[in-house]
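All protein chains of the complex are present and in place, except for one that has been dropped.
Then we have chain A:
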């Protein structure tokens, strides 16, 4: 593996990493395309390579000589570089998407790696997992019988051994048939033999070296990799089938694998019709596209919000592989019960903690691999409920990384405990601890007599204000709010309860009210590496007005929300909210200003969720690593995110 990484270290990574521009290198782009065809799974595609990295493989080998800095870009594949290069071109989000597909970065090496992953997997035969299923569900049926006394079991679901096995067996077979057919057609006898030999050699090598492939063998694998590349893919697919069958979904419900496969990529372009159709086919959440969409934002997902929730609710008991905690969080995202970057992230992580707690490795499965697949499927479910925020993306990457790096020697319970404490630590250190540090830094900036302006309801700012109040600082708060969410009202309520004197206004009055403001405190959904602050829609407006009035703008953002992406506008990557939210007043059906116009073909609603504030308008970013100017964000991303992955 290392030997294949080398070329990447040699070739200037800054050029290679820019996702969409790989076409400048014809050979790699073709492989890339090929791989894209076989792995349209956004989430899982990133996971298997990660999980195949054996822990020993990650330690520095003498050949590699990666200086620590490079290593950071290794685990975090050169985001900064990618971002820097692609900043000139508008769809910078693309570079991100492609990066996610190929976390190892070396495109030529990937087939070989795949083959390695595949024979490891294919050593567990597909059929052998079947009796396990039968036994499993049998056991489930048995164990669920209530301890009795008063209860008479009149009917037991004796589906299991014969029937279940047959059913799932058939499923697997049919899938297998589909997958294995092209294999037979494509490979000749000689080719098959070559594959077999290559696999055998690699297997022997793997056995000999405990996962660490010596350069010689890996080279031999690499040499056959051209041939291996093709058949290896079907076999990985086949294996995925067995994974899915192992989790055993009831007929009808979309399987975990399917969900994983066809969930929309986080950065899918929604004006690409064929992809949308594909993604929709097996989505858990029924997604009806909204009809009147604003042309400029067609690449973003916009669904009829009315139908999603009831539809998902009715499926409550049918989503078998879904963990209840994840399901609950998904519902809460969908219904808007949880919003705000930190809260969403915490809720998701807590759900994952539950998942880990209730997890047990299926027979003949690897914990690292299976758990990563599970988490991926949960994540794609959550994406269907609401697009992920950048902070959540970082948190998910952290969790997956921890899973991938679990030493194989750990027992299941140890591994679970380790994971749970890792997640716990992430929440405590990276979110809550970070907020505490931010509060400490920011409070020094509040002086007596200040008039502080804040917009929306950022958690960090709220904590700052409350803390400053506890320190008996005398200041006044201006809470600026906007329709339709009116989050500021909630903040206002809490501040007033603590006895802070507040003024409440809407964003329309911002230019008037800015005269008296001495400092502006803003929250952020994410801070990008060019210093752009990606935040609740309206933030940019507030920051611009403030800088026009020469009022310092302080952005409070935890470092786990930083991202090395570069974004110049808020168009290419954004989120569209419920269009009805702006046309109607919730809970008051009698107020309906646009009555009769909502179905007019000439009327389109745009409810943007985020905007991007250019770094020019920002005086200071307060983060857990101190107060930095926006130009220093790339440094934090580069220097601390590797640590953040390791925690």
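Throughout what follows, a residue touches a chain if its C-beta (ideal position, glycine included) is under 8 Å from a C-beta of that chain, and two chains touch if they have at least 3 such contacts; residues count from 1.
Simple rule for what comes next: contacts and distances are computed from a predicted model.
Trainee: Absent chain per UniProt: "G protein subunit beta 1 like", "Translation initiation factor eIF2B subunit gamma", "Elongin-C" or "Spermatogenesis-defective protein 39 homolog"?
Mentor: "Translation initiation factor eIF2B subunit gamma"
Trainee: If I consider the whole complex, including the chain that's not displayed, which of A:302, A:342 or A:613 touches that chain?
Mentor: Answer from the full complex: A:342 touches the omitted chain.
Trainee: Of the residues A:203, A:275, A:298 or A:315, which one touches the chain left out of the display?
Mentor: A:315
Trainee: With respect to the chain omitted from the figure, which of A:331, A:544 or A:582 is a touching residue?
Mentor: Within the whole complex, the residue contacting the unshown chain is A:331.
Trainee: For chain A, which residues lie in contact with the unshown chain of the complex?
Mentor: 141, 144-147, 149-159, 163, 250, 253, 310, 312-318, 320, 324, 327-328, 331-332, 335-340, 342-344, 346-347, 427-428, 431-433, 435, 457, 459, 462-463, 490, 494, 497, 586-588
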